[in-house]
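Rather than the whole complex, this shows some of its chains in their spots.
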Amino acid sequence: MSARMIEQPWQRWAIRFALFVALAILCIPGLWVVLTAFRPNVEIMARPPVWIPQHPTLDNFRRIFGLLPAEQQGLPVADYFRNSLVISVTSTIIAILVGMMGGYAFARFRFRGKKAMFLGFMLSRTVPGIALSLPLFIVWSRLGLIDTKIGMIVIYLAINIPFTIWLTDGFFRQIPVDLSDAAQIDGCTRWQAFWKIEFPLARSGLASAAIFAFLTSWNEYALAAQITRTTNAKTMPVGLMDFTAQFTVDWAGMSAMAVLIIIPALILTFIVQKHLIAGLTFGGVKG
Amino acid sequence: QEGYGKFDGYTLKVKLIGGTQYEKLYTRIPEWEKLTGAKVDIVSSKNHFDLDREIKQDIASGSISWCVGSNHTSFAPQYGDLYVDLKPLIPAETLADYVPATLKASEVDGRLVQLPRVTDVSNLYYNKDVYENPDIKAKYKAKFGTDLAPPKTYDEYKQQVIFLANPPNLYGTAFPGKDEGMTGRFMELVRANGGDMFDDKWNPTFNSPAGVAALQWFVDIYKAGAVPAGTVNYTWDDIGQAMAAGTLAIDLDWPGFAAFFNDQASSKIAGKVGFALAPVGSSGKRGGWSGSHSFSVTQACDNKKAAVSFITFMTNYDSEMMEARAGNLPTRTKVFADVEKEFRDKGNTYMAEMFGTWEKSLETARTPPLIPQWIEVSNVLWPQLQAAIVGQKTPKEALDKAASDAHDIMEDAGLLK
Amino acid sequence: MLRSPRAIPYLLLLPSIVVIAAVVLVPVLVSLWSSFTPYNLTRPATLFTFVGWRNYQRLFANADFWWAFGRTLVFVTVALNLELVFGLALALLVNRVTTGRKTIRTIMMFPMMFSPILVGFQFKYVFNDSVGILNNALFSLGLITRPIPWLVNGALANFSILAAEIWMSTSIFAILLLSGLLALPQDPIEAAKVDGCNPVQVFRHITLPFLMPFIYIAMTIRSLDVARAYDMVRIMTNGGPAGRTELLWTLIARVGYQNSQMGMANAMGYVSILTSIAFTFYFYRKLSLSRRYMGGAE
Amino acid sequence: MAEVHLSKVVKRYGALEIVHGIDLDIAHNEFVVLVGPSGCGKSTTLRMIAGLEEISGGTISIGDRVVNSLPPRARNISMVFQNYALYPHMTVRENLGFGLKIARQSPAVIEQRVNEAADILGLSPLMDRLPANLSGGQRQRVAMGRAIVRNPDVFLFDEPLSNLDAKLRGQMRVEIKKLHQRVKTTVVYVTHDQVEAMTLADRIVIMRDGHIEQVGTPIDLFERPVNTFVAGFIGSPPMNQLEAMIGSRPAGPVAVLADGTELPLPPEFAGRVTADQAVIVGFRPENLYPAGHGIPAAGQTLDMDRTVSLSEPLGTETMLFLDFGGREVQAKMLNPRLVAPGERMPFKLDLGHLHVFDRASGKSLRA
């Protein structure tokens, strides 16, 4: 029952205040980066400090796109963006689908070797990137997957599937088995019962898994830096390093690029998070 | 003009250093394509360190399918015989146009494995707001009896930075305190003090008295608070930012910063930057740590002619002028004079002066030891340098430890004679 | 056989297994082998020289390695626990608000949008002692008169990377736990209130046990994932100064790629894998226990 | 002292008003049973008293404190939830002992009280099971046990026995009665079981659609329902209700049914009905019986022969369905024998127990 609880005004305000402080702490370091993107370099690390941009500028962005007269050569941001989007979205969708299947199997079936398999998936994530990266590179180069989107997608799948499995397993367990029973009585195959009943009810869990998977792939750097090389597959975070040269880091440009990375991620996250809904399973069963 | 040949229908695979600073040059690629009829396929474009890692992976996985790679004098020794010796492939008269010392430094074991594109060596930038401030000058004179002018020796350098520091708004200077930057600056000072990193038999010798004195120099200015305490974590960009923010009086730094420091949009000290040659050490010499970005051609390349044509084109007169105009040190002798003249004609005496100053320092510049183990040695050395600088060890202890580790590395590598 | 119901769970798991095997299994075996060789990146032939336990022997005698190892353990433990506590608090707060929920949640996830390398640069500049915004802010507020060398002093430097890591990852805990909170049944909470529980007791006796499975899942995910912090630490301190912030990941990467000693790096990697396995096993046991009451097949 | 007062209590979900300003005063130590059709707001009312549901209007006080904004824990109540609301992660024992643990009772006391409750409820062999492994009735008993181990000021029971078998329900009813007598608390009890309502209640409150229809002792409600709704609701099977017109006859007023049958009204209605008034006449199945198979009426009866359309044997009694006054009515046959549908029997209607309601308002016309 979606009871609205008794809540004193002071409690409400205390919560709002605490939340405000927490969100401020979370936002300020990030906002600082965003602000940097709109500052000329003089203001960035000035002494005495300049807090609010005095001369806000879009030059940092113009530079990225090669729109400044001094720099004819922009970065292939459009390519990076396309690669990032294709890789992240595809790998997220597939990881969610495949991981969800696995999670469902763990949540709803008894079978031989279940524990071992569950542990196996967990252990697959214990391998540190470094132990993986070189052999992976070798295998991938044999398979011709170097610098391809597919190559990256498969890697991100392997990263994202295990936790999708654990997470969805947890959420499917929260859904009373009786609901799928009822659906089967109503004539559903197990498959239909899954899609029509359990899948919608696990929505919150899937949404959070999707957000997590998407952002992991969207922001991943180390492996992408290794496997991708050109505009064929290079992703935004790798592009971020275009702003580092041997001796310099173009922090203003990097911040501008960061803004370009953050905005799509924010938008997608905002869209997906609406599926985080409370109480999806309320009212279904008694007791 | 050199002839670049005709390679119609050929696709040249290249692996280039990426990043805004370097990619400007690549706008010239279409021109080469037009000249030769070949196509260029950039199979990779990454920053310095990632490119190094990638090339090592390619070696490890045996997948060298490309012809031209960006290279650097510091990295080149590690790649073994990945790259060809260019001497037989490029006419001697063409090579004669390059700065001889730079070209020499591009050789590994006598093989010219790379064609230099831009060179780097450090000299002094100073903040005229400080150095031409009558107040400060007067006080300095009163204290030391000499006029305040950019330092000629490291001792003077030390004395000035300690005197000028007025934290937190102004520090004397800053130095890169980690990674190869730390090692390099140390090496510079060791050499300026008459020492070196290794002897002829590849025994580490940086724990010699010259080495200890060099490290002591860093320790002194650090202890005196002449540098930001965080300098042990700084890399080039931090120092550049600090200088541009006007919080450093003087800075031993790379030529690439010249334009940056003088840019109104990025620097508070624009218009107030002076240049001076790097100071000399106790031996009266400059340490001159230098290195060059370069292009190399792989042994595995199926059309070395085209590859050589490409790298020559990318370092030809026009290309080098382009690099120089952007503020990078060119590798062709003629370009130095021409670009300096060009800037002067345009009224940009600042940049003209920069090229003048830097060209002078190139003569005595030296690269780090060109051995594959250099980075590895550097990696055992800089943490020890840090330990001494932050006062965790004495310079001697620190260097002895590093030397012993380095000794092991050299021994393992079979280099010790 | 394939049509029989018994095969269903295996069929469901098959795609996952294939992907994991392709991406993880082969590389793991290769690197396991290489940890018994003097494998040097630039000399591929060395991959076929077997040296037995030599890498491991050297490793065990290497004090730097053990320091890094211990520091990593402490770092992971402290980071995870703090992230959990903050993430939980954040999730609980966000779960309580009713207005502007979508926006607040999105803001809550803001740090997750930052790539770890970006976070590295960001915090490097935040903690920069001479021009960083933190010191700038402290000066402006008149709280300090001398700059604090955040990334130099051993304690402060470790604190700083910890702060960066926590900033970066607290949101992850928050979102995972928030979705767990959303699935929380309401009935037992009401019952507990009637049984006389104050909000803290409700949390302690009802909410927390229900969240426990999600906490363990999040912990497991994160404990294996903290290695992401490598990108960040490398940029902030790269283990320095003087090895004060050296973590396994910076050490391994330096040995493996900069020094090209892949064999040695992989040996180090395997020591850390064994540790992770212990962690994982522990979490798995806890997880199984904590969700004993949940529906679903054992 | 824990009297409970509801004053103009309103509950709205969004725009939808569910409880329309009810007033109810429950004395200390009173046992009040709430009955009413499904969805009329019984649970909502309990939940408002418990503090689980915000009160949209009016005030609720317990003892002499207005509790509108007090959290549940400050109200000192025990509640059996309609949907049990067990703690799924605790064993039966832990479920039972939880409230006591929170109240910082000593383990020994908890142990003893929990075991006592478990004994009463027949849960002793199940103490270490999790709720998921219990049957429906067992879960309900746990819910019940959780309430009765405590010593609250007010007990709120929301259909606490609905899933138990008749025998166990009977036992539990007795236990609740004992409990109430022993601990002297105020009880608000929701049930659909007529026997429970009649035997347990000091007063019964009948709700309909968020309004209170009548409050009174069980016998009051049974014998003097204020309107047709209450008349139809209390008593199972429900009272037969027939439309009729009042006719005035020399002997007194009569009710004329649709088929012309005239029912002389008991004397108490004299002066309370007017000629040609449209009314509803009601009588309970008990008062219509096959001659010789019912409780002999004390006064006048209406005798008739009727065909039985359906018979439902219930053991000691049989329900008979027959046409009367133009409608199907139920009669109760005590001392039953087999009756085949279609059988014609002589019936007697006890005219002394007639109820008469105004047809327009549904209100009883009795004093």
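Should a chain be cited, it is by its letter among A, B, C and D, assigned in written order, with residues numbered from 1 in that chain.
Definition applied: a residue touches a chain if its C-beta (ideal position, glycine included) is under 8 Å from a C-beta of that chain, and two chains touch if they have at least 3 such contacts.
The shown structure was predicted, so the numbers you read here are calculated from the model rather than taken from an experiment.
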Assembly formula [one copy per chain kind displayed, counts for the whole file]: A x1, B x1, C x1, D x2
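One rule holds for everything that comes next: only the chains that are shown with their structure count from here on.
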Chain B and chain A - chains in contact with each: C
Chain whose mean Cα position lies farthest from chain B: D
Winner on C-beta contact pairs when A-D is weighed against A-C: A-C
Chain A and chain C, separation of their C-alpha mean positions in angstrom: 15
Chain centre separation in whole Å, for chain C relative to chain B (CA means): 37
Whole-Å separation of chain centres (CA-atom averages), chain B against chain D: 93
Sites on chain C at which at least two other chains make contact: 41, 128, 130-132, 139, 185, 187, 190, 262, 294-295
Contacts with two or more other chains, residues of chain B listed in rising order: 53, 57, 60-61, 168, 241-242, 245, 247
Category of the chain touch graph - line, ring, star, complete, other: other
Chain-chain contacts as defined at top: A-B, A-C, A-D, B-C, C-D
Residues on chain B engaged by chain A in the complex (per definition of touch): 15, 18-24, 26-27, 42-48, 50, 53-54, 57-58, 60-61, 63, 72, 120, 168-169, 235-237, 240-242, 244-247, 254, 256-257, 260, 263-268, 293
Contact set on chain A toward chain C in their complex: 1-3, 15-16, 18-19, 22-23, 25-27, 29-30, 32-33, 45-49, 98-99, 101-102, 104-111, 114, 117-132, 134-136, 138-139, 154-155, 157-158, 161-163, 165-167, 169-177, 190, 204-205, 207-208, 211-212, 215, 218-222, 236-237, 240-241, 249, 251, 254, 258, 261-262, 265-266, 269-270, 273-274, 276-282
Of all residues in chain A, those that touch chain D in their complex: 3-6, 8, 286-287
